[in-house]
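A selection of the complex's chains, in situ.
Per-chain numbering from 1; labels A and B assigned in written order.
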Amino acid sequence: MKKEFIQDLRAGESVEEIFVLAEKNLAQKRNGEKYLTITLSDRTGRIRGVVWDDVDRIASTTSTGEFVRVNGAVAEYKGALQLVVRDMAVSSPEAVDPADFVPATNRDVDKMFARLVEITSNMVNTHLKRLFELFWADDLFAQAFKTAPAAKKMHHAYLGGLLEHTLSMTVLADRIVPHYSGIDRDILIAGVILHDIGKVREFVYDTKIDYSDEGRLVSHIVIAVQILEEKLRLIEDFPRQQAVLLKHMIISHHGAREFGSPEPPKTIEAVLLHYIDEIDARVNGIRDFMAAEDTNEPWTSYHRLLERHFFRGRSGLPGQG
Amino acid sequence: MKKEFIQDLRAGESVEEIFVLAEKNLAQKRNGEKYLTITLSDRTGRIRGVVWDDVDRIASTTSTGEFVRVNGAVAEYKGALQLVVRDMAVSSPEAVDPADFVPATNRDVDKMFARLVEITSNMVNTHLKRLFELFWADDLFAQAFKTAPAAKKMHHAYLGGLLEHTLSMTVLADRIVPHYSGIDRDILIAGVILHDIGKVREFVYDTKIDYSDEGRLVSHIVIAVQILEEKLRLIEDFPRQQAVLLKHMIISHHGAREFGSPEPPKTIEAVLLHYIDEIDARVNGIRDFMAAEDTNEPWTSYHRLLERHFFRGRSGLPGQG
């Protein structure tokens, strides 16, 4: 268990701790001596480091992407902190808690999961209720579902993010359902819970969040349909039309072909799922973007994907607060 | 007050009633005799008609777009009903209730309005509360706001549609606000109520719903800002930043420049407003589209604007209902 995290390091401290070796470059001084510049990471951030001694041995026994135990001291260089490394050696993955190295939700994962289980146990539609019993009883799936992130970058980009995003959408859906008459509540809730389950295989997240081969080649939308199909196969009398409608909600939830949905939403419930996903992803994503920078600035920097600056407001002005 | 509506006409009946003269064409038989083919409308639909006698007088004393009193009989021709007109004369607009001729909401307009008034009277933000007091106290505005449609075609395309759409969004917003911490509830609600007020001048809707010159030339987005500005001017100390944020919500509510918003949403509240508008417009619009055709068909016809067929479901199949 890690005791020290990168965001808490202070100049002058000694460090004896495990990090992910994110980058490693062998360099050479004018006089021919070699040295190593590295980047270390954990879930709280990144720090650059330098190795002056025993360079050849350390360089040849460590690889980027591995957990390394580092012994060194924190210094300040060009206005930023830097770790002057005395020694660095590979640490076995078993010895570490991945959640220390990849950013994770700060909500209680088990409580969130329990709430989802409760919601599905109260479904009126017995086929759907049975379907989720099968899902929750599948330990491998449940574990992955509780750990996976919801994205690499845009929103809920941390361990547990998939569950957090899914639960938030489920609760939001339940707020919206009674507003319109005639919505099939259970199929909407089922669609919400299933829409992103493909992400349990779309990402790898042992030392950092990245796409898996399957994620890049097949996409979480198509993976999700396969995961669902595996469970449907176990229910003898699952109504064929409902099965197709569930798959439709999964594959259409991006809202349009150009965003990766092979078909656009064609039922009211699929349309609602798409907007609930948009709302939850946007609110979380924009807030994280606003919080990642100096929050005293009234405007964020330019958001490349959404193509705009966001306005935090000017708190000094009348009419704010 | 009309007693008979087009949707209730039956072959064989005599008719003595007021309609809108929607179309009028003078034609000629082989033998040189003139006759008049016309289309009549009221809020329940359209019917074609024909005038065989006294053609010149009737043709020269009536114009399309006017209310006309028609005396005739309902016949069937080529599988459709047709009105054989004995006489037709202009009727003064004062004598008629426009709601008989343009489709209107079937909800209680005054109750809906009262609910909106109540919601704004409970606002915590005193400036916004004051702002709406001014709006509701402006009889001319209130009357128009209660009568205007929300669109010519897409959704809530009937008298009272603007109020119905606005109230539905307001209530929906109040369901969503508590789901996320830190939303400025009053500014969101204010944005929701104001976002479409430009439509009171964007449309004309005396005999049918159509765009006004100002609507086509300036757009309801820019009209709304002017209507808001007129009221803001009356409040001495309205905070400048709040005024700008309100205008921002109005002008950004279409979500992107290509849909007519000069700027995209740049605050969380503006982003939420956009999605709440989308949800309410889509749910209402798709349902009206589904209901406008044979509801026993599992699929609707092709929706040109949304570029897809919608699925009503196959009720005979297992897994439905």
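In this text, contacts are C-beta pairs under 8 Å (C-beta built on N, C-alpha and C of every residue); 3 or more make two chains touch, one makes a residue touch a chain.
Please read all numbers here as calculations on a predicted model, not as lab measurements.
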**Asked** Taking the 2 displayed chains as part of a homomeric complex, how many copies does that complex include in this file?
**Response** 6
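Throughout what follows, only the chains that are shown with their structure count from here on.
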**Prompt:** For chain A, which residues count as touching chain B in their complex?
**Reply:** 127, 168, 171-172, 175-176, 179-180, 238-243, 245, 248, 263-264, 266-268, 271-272, 275, 278-279, 282-283, 286-287, 306-311, 313-314, 317-320
